[in-house]
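Left out: one protein chain. Kept in place: all the others.
The chains carry the letters A, B and C, assigned in the order they are written, with residues numbered from 1 in each.
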Amino acid sequence: MEYSQKVMEEFMNPQNMGKIEDADGVGKVGNPVCGDVMWIYIKVRDGKIVDVKFQTFGCVAAIATSSMVTKLVKGKTVEEALEITNRAVAEALDGLPPIKMHCSLLAEEGIKAAIEDYMKRRSET
Amino acid sequence: MEYSQKVMEEFMNPQNMGKIEDADGVGKVGNPVCGDVMWIYIKVRDGKIVDVKFQTFGCVAAIATSSMVTKLVKGKTVEEALEITNRAVAEALDGLPPIKMHCSLLAEEGIKAAIEDYMKRRSET
Amino acid sequence: MKEIYMDYNATTPVDPGVSEAMLPYLREKFHNPSSIYSGAKEVKKAIEEAREKVARLIGTKPKEVIFIGGGSEADNHAIKGVAFALRGKGNHIITSAIEHHAVLHTCQFLEKMGFEVTYLPVNRYGIVEPEVLKEAIREETILVSIMMANNEIGTMEPIKELAEVAHERGVLFHTDAVQAVGKIPVNVKELGVDMLSLSAHKFYGPKGVGGLYVRWGVKIPSLIHGGGQERGRRAGTENVAGIVGAGRAAEIAMEEMDEEERKIRPLRDKLEKELVGRIPQVIVNGHPEKRLYNTLNICVKGIEGEGMLALLDMNGISASSGSACTSGSLEPSHVLLAIGLPHEIAHGSLRFSLGKYNTEEDVDKVIEVLPWIVERLRAMSPFWKEKEDA
Partner (left out) sequence: MKEIYMDYNATTPVDPGVSEAMLPYLREKFHNPSSIYSGAKEVKKAIEEAREKVARLIGTKPKEVIFIGGGSEADNHAIKGVAFALRGKGNHIITSAIEHHAVLHTCQFLEKMGFEVTYLPVNRYGIVEPEVLKEAIREETILVSIMMANNEIGTMEPIKELAEVAHERGVLFHTDAVQAVGKIPVNVKELGVDMLSLSAHKFYGPKGVGGLYVRWGVKIPSLIHGGGQERGRRAGTENVAGIVGAGRAAEIAMEEMDEEERKIRPLRDKLEKELVGRIPQVIVNGHPEKRLYNTLNICVKGIEGEGMLALLDMNGISASSGSACTSGSLEPSHVLLAIGLPHEIAHGSLRFSLGKYNTEEDVDKVIEVLPWIVERLRAMSPFWKEKEDA
């Protein structure tokens, strides 16, 4: 696997790793059968993502994209976060091998799912 | 081609090479299309082969067997010469590669043809 | 950082004796062995000597050994060869679900060509049971191909029994012995197989050179047509240096095999015992005894293989994984699935395969490093927390 140095650095020193016990939204994407599962937790205050964490079962790319996407959305508004694409995640990592692009998609989907969950909970209360 | 040393020696120093102008019998065997032609000349006195020569177009084995067969029959009676087999020629050369055994057969046939020619001429006169 | 190489089932460095033997055949003794001048005869002789050595390693006569461009080519040659030779007789081929891709993909290609293929299941240890084979043989079966030792989990198949079952029904038997030859004693006559594949780079020989044993009397067409090399059974100017290297490697394997096993088995056993002892929730794959003495394949629950490999690599340790992520497909190892592991566990596999240059320090380093790696990755895993919570 030819990973960029950025990917390897991110994998070695992942940020925002772990769980938020009292999260406002949780996104659970991926499938253990396929070898990639990402859980994204967000904490939202005044429409802003003030905290975000991930738990990931998956390859080097899955862990690196998890870390990167949490870094990218932290501090952003929910609307801004929704605009983050998988390409943006991959670019922030100096690219991904073609067969690993699905990991960046998972990261995008993870954030979206977490925000959706947050929206849903808010509309319910 | 894995030739025995004997074959190579015989090829390098062939005996009885050439033509007998006033031969008593000539045997012409082989086919230029197949790459092997042997002409054997004999001179017979009192039922004995007193001289024998060959002309050969062919490979190393063809030349070596030509030389060897002439050495084997020289001095022999016609009857003795007729008993020389291709195996005997091959053995005298310490063997031939399997795909070259036909050369020894040619040598046997060459002598036989020369003797036949001699017999025929004699019966005609 | 000194590399700790534990991927000998993937490939091996050539033995110094092998490279030494090869070198002259690149430069001075470069002649085409088919030529008739003196230089060429020497080269031809070197090939025949190498053939004798390889033949000796597998207990047969040189004329039953073909040199060929690697283990995969040997498998393709044997299987496609029988398929084409016997297609008038039948169109059914039997193999196992845990074969190397060189066998599996060849069979899949033949399926496209109209052949039927049965992929025999294996038990939880990866063993093909002779009864299962017996049931699968039909009137139209023309070939059974079962590997001798599995490359991922090391399980060794009961080849002698399986070959007997095939022969009772008059069916030819091929074995892919690429992982066995050079590591353990192999004797084609005792095994009773009709064809056997081997590959030099798995036993300290060069890459790109394989051997195929074809029992005298078995007539199969060439896979690569052309000149009359290898008695017309594998065309192409011979990879002379490679073949000479394979011969030398075979010779060295004969000499060192016992000693290697004596040295490597305890190292592998220590590695296994310590990793299982130190890391919770680890499964050892393959048969507990009928397993190559150098191979340890484990599944570490809750995490995926590639991350472990990457972190091992950063610690100078080279190992492998049947993980999907290292191969670019989403499916984990077909071998691990075939022995009944669920996908999510199969994704967490690691293979350590040891060789003659490993030391006890190497093993100790892995024992020291891997538990920490696993802990680190499990800390990120949603499944692991889940488990602890539960």
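Methods note: contacts are C-beta pairs under 8 Å (C-beta built on N, C-alpha and C of every residue); 3 or more make two chains touch, one makes a residue touch a chain.
Bear in mind that the values here come from a model prediction, so they are computed numbers and not experimental data.
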Any idea which of C:Ala97, C:Ala136 or C:Ile224 touches the chain not displayed?
C:Ile224
Residue among C:Thr60, C:Asn91, C:Thr106 or C:Thr155 touching the omitted chain:
C:Thr106
Considering the whole complex rather than only what is displayed, give the residues of chain B touching the chain that is not shown.
1, 8, 11-12, 14, 17-19, 28, 32-37, 39, 54-63, 66, 99
Since one chain isn't shown, list which residues of chain C touch it in the complete complex.
3, 5, 7, 10-14, 16, 18-19, 22-23, 26-28, 30-32, 34-40, 69-73, 75-76, 100-103, 105-106, 108-109, 113, 199, 201, 206-209, 221-228, 235-242, 306, 309-310, 312-313, 317-320, 326-328
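The rule is short, and it goes like this: only the chains that are shown with their structure count from here on.
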Per the centroid of Cα atoms for each chain, what is the distance between chain A and chain B, given in Å?
92
On a C-alpha centroid basis, what's the spacing between chain A and chain C, in Å?
40
Give me the residues of chain B that touch two or more other chains.
none
Give the residues of chain C that touch two or more other chains, as numbers and ranges in rising order.
none
